[in-house]
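For this depiction, one protein chain was excluded, whereas all remaining protein chains were kept in their positions.
Just so it is clear, A and B label the chains in written order, and each chain counts residues from 1 on its own.
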Amino acid sequence: MAARSSGNTAARPLPGDLAIWFFILAELLVFGVFFLAYAFARAGHVELFDHYQQTLDRTSGAVNTLVLITSSWFVVNAVSAIRANRADLCTRWLLAAMGGGAVFVAIKLHEFMAKAEAGITLSTNTFYMFYLSLTFFHFMHVLMGMVILGFVAAKAYRGDYDADHHTGVETGASYWHMVDLVWIVLFPLVYVMH
Amino acid sequence: MEYRSQSVAKLYFIAAIGLFVGQILFGLIMGLQYVWGDFLFPAIPFNVARMVHTNLLIVWLLFGFMGAAYYLVPEEAERELHSPGLAVALFWIFLIAGALTILGYLFVPYSGLAKLTMNELLPTMGREFLEQPTITKLGIVVVALGFLYNIGMTILGGRKTVVNLVLLTGLTGLALLFLFAFYNPDNLVKDKFYWWWVVHLWVEGVWELILGSILAFVLIKTTGVDREVIEKWLYVIIAMTLITGIVGTGHHYYWIGTPEYWQWWGSVFSAMEPIPFFMMTLFAFNMVNRRRREHPNQAAVLWALGTSVMAFLGAGVWGFLHTLAPVNYYTHGTQITAAHGHMAFYGAYVMIVLTIISYAMPRLRGQEAADPKAQVVEMWGFWLMTVSIVFITLFLTGAGILQVWLQRYSENPLPFMVVQEKISLFYWLREIAGLVFLVGLVVYVWSFFVKGGERRVPAAEPVA
Partner (left out) sequence: MVFKQTAFIAWLALCALTLVTWAIGRAGYAGPLVAGLLLLSVMIKGQVVIDVFMGLRGVRGPWHWLVSGWLVAVLSLIGVAYWTGMQT
């Protein structure tokens, strides 16, 4: 993989605003602890977890994974575009990424509604408690990410960014990648591994 | 001081210290009652002393926060306070209402107080920390609204700094959350659920915003570090506070009859509540390390650094020790709770109020910093109080561990009163430490009247 794409050997600066990276680390910490709580809780109830895991809509989860990965790739392209001073392309890639987010939201809502119709709640059993908590918590972050991307897209459209000034785009992009990264762990962990 | 209207803060600070002394006296009364149950009975029974002790604490801290706001907001906003007259009026209303309430606790049997104050019209009495008659609570709301209006108008018409805005957000949150004190459901589970919306979301939520902004203000003034650097730290700290503390309320929902998932949510989120406090410690020490000047008020710097350390230990570490559900199952409602509560309140909120008083009071009295001799005495007060609180906490922790073991965890648990007898040595030791704390407080108060000494660091013009 040709990583030296920026053409210089000196270390590159952190993309986006420093503050968002503190925020990202905080979010990763919370999700990390939650994932581990899930894994260790499972260790005490292996059969229960394995059994009810079978009732999850794995295909929806997999499609959602592809959707988020693709939408993350769109965001990468948006950053590339603004670095090349193409604010118009940047805006379009960002909107496409938000579209991906919207697809994720729709599929997830469908999943939640199906579970609700089956009478499943946070109190049904420990597995479902974790499944609903983890995916709902992540869902809220997808929504937040879309709001952030929306702000950035609006600014890009208005011409607020160019090749030399686009920290906002990188900041929003970094947050979205975090949302993607978390789901990349969540899907196999909750939907597949047993 | 730069703006004349900042002088209203002096009233609030003096009242705060006065009520603080009252709080400690009643704390000592209770400490003695732990080991000599009939002390002052029936004149001041334990439950009355407790109401006075806890209510005085909250009220004097509120006076402290308001004084802090009246001092720092005009300076940050770079204009005079919107209405100094209103600030003085509200001061007297709050003080008199508070005094009457305390007198009511002491001289009127509680059920009589309820009848006298027509509690039955809108019942809000009878809950821990919220024992005030409904009319007092309404008075608090009026005072809070007037205060927010005054501060808000000042900021609106002036420079809007991060410090100002975070402080205002915290204070507004404080006022709004207090409204839940009026919500008193019959269902005991709901009663307790919403009670924590006042208590937890205060001390583990919006009060941390107040703490952070005051700390940031004092650090800006005493270190001369770039405002932008300090403000960025403040943003990250309060973000961590809210991320961990809001769902972290769940650590009070383990055993009150709520669904089991709270044991998971509360444990996961509240386990991370020490993080903002840890960051405050790094923040304070880092800024002082990077200071661009030697401020003549070294006592204030000591208070600021001390606050960050003690808040982290008391709120962060001691809080963490009993926050996970499997641990809390055994420690709930024991002396472990008391140990944490005392060090947390002292370390975070008592100390931040004393920090701002340390910084502001000399300036309100016309000096950049107190005379060196006065600062030395003040620092003695700092060390005496802080070290004795550490010992109080250690003794109560010892009492708590023994209590949990004997009363809950062992093969043959013993009854409550039997265990209390067995741990009484720790209570005696705690009381002795409490007396040293009182000595520290007296020394601290005395420092305001000490003069003299040669300044090693020349008083300079304030930066930023």
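The definition used in the following text is that a contact is a pair of C-beta atoms (placed from the backbone, for glycine too) under 8 Å apart; a residue touches a chain by one contact, two chains touch by 3 or more.
Computed from a predicted model, the values in this text were never measured in an experiment.
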item: Shown chains that the omitted chain touches within the full complex; value: A
item: Residue in contact with the excluded chain [from A:95, A:144 or A:189]; value: A:189
item: From A:62, A:107 or A:144, residue that would touch the chain that is not displayed; value: A:62
item: Options A:36, A:114, A:140 or A:154, residue touching the unrepresented chain; value: A:36
item: For chain A, residues in touch with the removed chain; value: 1-6, 10-15, 21, 24-25, 28-29, 32, 35-36, 39-40, 42-44, 46, 50, 58-59, 61-62, 65-66, 69-70, 72-73, 75-77, 79-80, 84, 174, 177-178, 180-181, 184-185, 187-189, 191-194
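Simple rule for what comes next: only the chains that are shown with their structure count from here on.
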item: Chain centre separation in whole Å, for chain B relative to chain A (CA means); value: 39
item: Chain A residues within the chain B interface of the complex; value: 18-19, 22-23, 26-27, 29-30, 33-34, 37, 41, 122-123, 129-130, 133
item: Interface residues, chain B side, partner chain A - complex; value: 232, 235-236, 239-240, 243-244, 259-261, 264-265, 267-269, 271-272, 275
